[in-house]
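Here it is, the structure in full.
The complex appears here minus one protein chain, its other protein chains still in place.
Let's look at chain A:
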Amino acid sequence: MAHAAEAIAAGKCSVALITLAGRPRSEGHSGATPRIRGADAPDTQWEFPLGVATVNAYAMVAARHMHQFGTTSEQLAWVKVAASHHAQYNEHAMLRDVVTVEQVVGSPLIATPLHRLDCCVVSDGGGALVVVSPEIARSLKRPLVKVMGAGESMKGQMGGNVDLTYSAGVRSGPAAFAEAGVKPSDIKYASIYDSFTITVVVQLEDLGFCEKGQGGRFVADGNLISGVGRLPFNTDGGGLCNNHPANRGGITKVIEAVRQLRGEAHPKVQVPNCDIALAHGTGGLLGSRHGGATLIMERE
């Protein structure tokens, strides 16, 4: 999105199409199976032989967060509970049943401390976004959404200075907020990449919605449920309940944020007066190396 907006602003094009699609479910992918992430990446010989799957890399982040900040499985479970409250209204969601904290922490352990219901679905699917110049936007008969600010960053193992308590969002988030000229308390709706419940907790902290280490308390007691809590998130059900069509869930996050800004989300989850929204994605593994991108948008 940011690259498209920059290209348009630079006069290189006036309409940009962004697409993402994947068939990981048909292809039998599983977040529990170790796979080589870049055969020529220098990190691979120090990761792949150890059995780094997706889930256990994120599970190490969860284990450290619990150890360092006292975060509990029950607090993590609230992320899934909130997503399920939203997914019940999405007829396309893979998982539409509302779940309880007890059901999440009672589901089988996959990679300690993460349970089956801490994990996202694996689905086929795709999405597309069209970004246009202001001139073209004004000629369209649709509610307009404007890019306010964006940031992107990456994080690796940093030569052994490993700190699993934060993500690339610590840099992409502030960059996006600075460009947009708004602060976290201005955000009415947030799409937060949710490969696992812990992913949401760490990223919310990094984006400044709460202090570092307080993410577990922040998400508890329905604080992410639309109409209930302070920060409605992933009102389509997110990756935890709706879909997760490829390795990066970013495009579905932007799409639901745009729906919210246009007032076109499901009436049961539509945020009233949603004028500013944020979408944040992570690609890669929070537990080893990844990129992060933050996008802030407003309704015009």
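Basically, a contact is a pair of C-beta atoms (placed from the backbone, for glycine too) under 8 Å apart; a residue touches a chain by one contact, two chains touch by 3 or more; residues count from 1.
We take it that contacts and distances are computed from a predicted model.
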Item to check | Undepicted complex member, UniProt protein name, chosen from "GerA spore germination protein", "Transmembrane protein (Alph_Pro_TM)", "Zn-ribbon domain-containing OB-fold protein" or "Response regulator transcription factor" | outcome: "Zn-ribbon domain-containing OB-fold protein"
Item to check | Among A:2, A:20, A:61 or A:225, the residue in touch with the chain that has been omitted | outcome: A:61
Item to check | Hidden partner chain, touching residue among A:11, A:28, A:49 or A:272 | outcome: A:49
Item to check | Absent chain, residues of chain A that touch it | outcome: 32, 39, 42-53, 55-57, 59-64, 67, 108-114, 157-162, 164, 288
